[in-house]
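My questions all concern the structure below.
Up next, chain A:
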Amino acid sequence: MIPLSHYLILGGIIFSLGVFGALTRRNAIAILMSIELMLNGVNLNFIAFARYLPQTMLQGQVFAIFVITVAAAEAVVGLAIVLGLYRNFKTVNVDEINLMKW
Partner candidate 1 sequence: MTLKLGIFYFLAAFTVWAAAVVVLGKNIVRAAVALIFGFCGMAALYVLLDAEFLAAVQVLIYVGGITILLLFAIMLTSRIGATTARVVNDQVILSAMAAVGLLVGLIYASTSGIPAMSGPPRLPETTPFLGRALLTTYALPFEAVSVLLLAAMVGAIILARKE
Partner candidate 2 sequence: MPKCLSARLPWFEEMTPEEILGQLKQKIGDAITQSEVKGIEVRLTVKPEQSWEVCRLVRDIGFEYLNCISGADWMTHLEVVYDLSSLQHLNKVHLRVPVDRDNSVVRTVTDIWRGANWHERECYDLFGVRFDGHPDLRRILLPEDWVGYPLRKDYTDERLVPYTEYGMEEKLAKAEGEKAAPKDAKSLQPPAPAKPATA
């Protein structure tokens, strides 16, 4: 059987890659992608727990569904903001967007 810890390690790796991406990427859309990765890492852990801890009555999977919906909503609003940024600053490069008012 695949021990639970393998899944948790994999979830951790993907989560930390997402954190690294979110902190270092210059393109706003790439940051959104990294955030999606972080949420996916978390999802993996939830589903692993639901599979290995039968007493939790699949709460992990229910929570994973909620994470997916929230991720979708967050991606939509994030992209709308990026479009607004782009229309005013003509760039999506996060470093160049440092004015509070455009």
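The candidate set was assembled so that all candidates are chains of the complex that A comes from, given by their letters.
Basically, contacts are C-beta pairs under 8 Å (C-beta built on N, C-alpha and C of every residue); 3 or more make two chains touch, one makes a residue touch a chain; residues count from 1.
Model, not experiment: these values are computed from the prediction.
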Numbered candidate touching chain A, per complex, among 1 or 2: 1
Touching residues (chain side chain A, partner candidate 1) in the complex: 1-21, 23-27, 29-30, 32-34, 36-37, 40, 43-44, 47-48, 50-54, 57-58, 61-62, 64-66, 68-77, 79-84, 86-87, 92-95
